[in-house]
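Just one protein chain is left out here, and the rest sit where they should.
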Amino acid sequence: MSHTHTHGSPGDSHHKAAPMVEEITDYEVLEIAVRELAIEHGLFTAEDHRRFTEWAESIGPAAGSRLVAKAWTDPAFKALALKDGLKACKEIGVDWAEPTGVGTPSDYMEFHVLEDTPTLHHVIVCTLCSCYPRPLLGMSPEWYRTTNYRRRLVRWPRQVLAEFGLILPPEVEVRVEDSNQKCRFMVMPVRPAGTENWTEERLAEIVTRDCMIGVALPKPGRTADVHPIQKARRPVNSSHQEAS
Amino acid sequence: MPSPDLREQLELIRAIQPAVHVPQNWNYENTGPMYKAYMHPPHDVGGQFDVPIYYEEKEEEQWELNTYVTCEVLGWRGVWTAEERRRRADNDLGYTLYLGMPYYARWIWAAAKMLVDKKHVSLAELQEKIAEVKSRYETK
Partner (left out) sequence: MKQNKTSAEKGALFEVGDMVRVRDMPYMFYTRSQLYTRGVVGTIAGLTYKDLIPEEEAFNFDGRVEQYYIVRFRQKDLWPGYAFDNDTLQTECPHRWLEPATN
């Protein structure tokens, strides 16, 4: 049975409904136009674009998982991660200066790890746009960018977390981090019970992206964030893509 | 199993609730609070009311990745800063475009506007290029 999806009808409160073909094509056209004009006018080169694309395709949440898993097993590394986030990232192979040498224009080089404790739970949002620690976690999930999440998380965090399936007792301090300037943040969750003697690799498997944003808690056996997925019309690297 | 028809019905029913439409056409005055509301940057949304929705993942379109890279590379090569991009893409375009356009559409729109505003490209040149690119697609 095909997935019922309202196509931008007035009643669709979810403004990311599947766009019409024409909309996508118009933005594709605009993107090509801007890129070609920029190259023609010497503002950047095709090689610049290719290099940055390569970096963009290389990032993902696995690096963040590794950082947390290492912090859980190595107290000295944990202390470093809390004191100097950039240095800790470098130790696990992520250099926030890449690929330009001075950091990406959007992600800067001011990274902080937020340490959860049994009585303090962090959750991250950027209410003004959708700032996110891309070098360490990759691209932000769609829901994180929505006006909806950005409106509601700061004011009704427990309700929003409950929608993610996460309910915390009132004694726990829920601390929302609204990353509205140049600092970028990641949550270091509390290491869950039932993971004694686990290897770093096994620990990393349960530290999913949602855990590092703060909308989920790591648990033995929980190795994926499950959300409905809106498919793309012409996804990255699909065979339909016009070579340019 | 929850019915997808139920969700669609509830949304359509919500859309046909009555409301009084007040066309705006250069009001002679605005109250203080209304002035403040008009001046409020559209992207400052924290604390506004909204309803629970399905929080989805989205597979990235090739054009979206290209847009992201184009905007970042324009920053890398000093044509604009990310902060300027945000101001243009999140703020300058007004509520209708801010809420109506796809996320990355605002990015590429802001980049196009910036190129024109900074006189790297004339609007006429941009229009001609768009028409030309479009014509490439149409012959396929």
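Going by the order they are written in, the chains are A and B; count residues from 1 in each one.
Keep in mind that, in the parts below, contacts are C-beta pairs under 8 Å (C-beta built on N, C-alpha and C of every residue); 3 or more make two chains touch, one makes a residue touch a chain.
Fair warning: this is a prediction, and the values are worked out from it, not measured in the lab.
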For the full complex, which residue in A:140, A:180 or A:230 touches the chain that was left out? A:180
Which of A:155, A:219 or A:233 touches the missing chain? It is A:155
Contact footprint on chain A, counting only the chain that is left out: 110, 127-128, 154-155, 157-158, 170-183
Going by the touch rule given at the top, which residues of chain B touch the chain that is not shown? 39-41, 44, 46-47, 80-81, 83-84, 86-87, 91-92
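Simple rule for what comes next: only the chains that are shown with their structure count from here on.
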Touching chain A in the complex: which residues of chain B? 4-5, 7-8, 11-16, 43-77, 79, 81-82, 85-86, 90, 99-100, 102-105, 108-109, 111-112, 115, 120-121, 125-126, 129-130, 133-134, 137, 140
Given the complex with chain B, which residues does chain A contribute to the contact? 3-4, 6, 9-16, 19, 23-25, 27-38, 41, 43-44, 48-49, 52-53, 56-57, 100, 104-106, 125, 127-130, 139, 141-143, 145-152, 154-155, 159, 163-164, 178, 227-238, 241-242
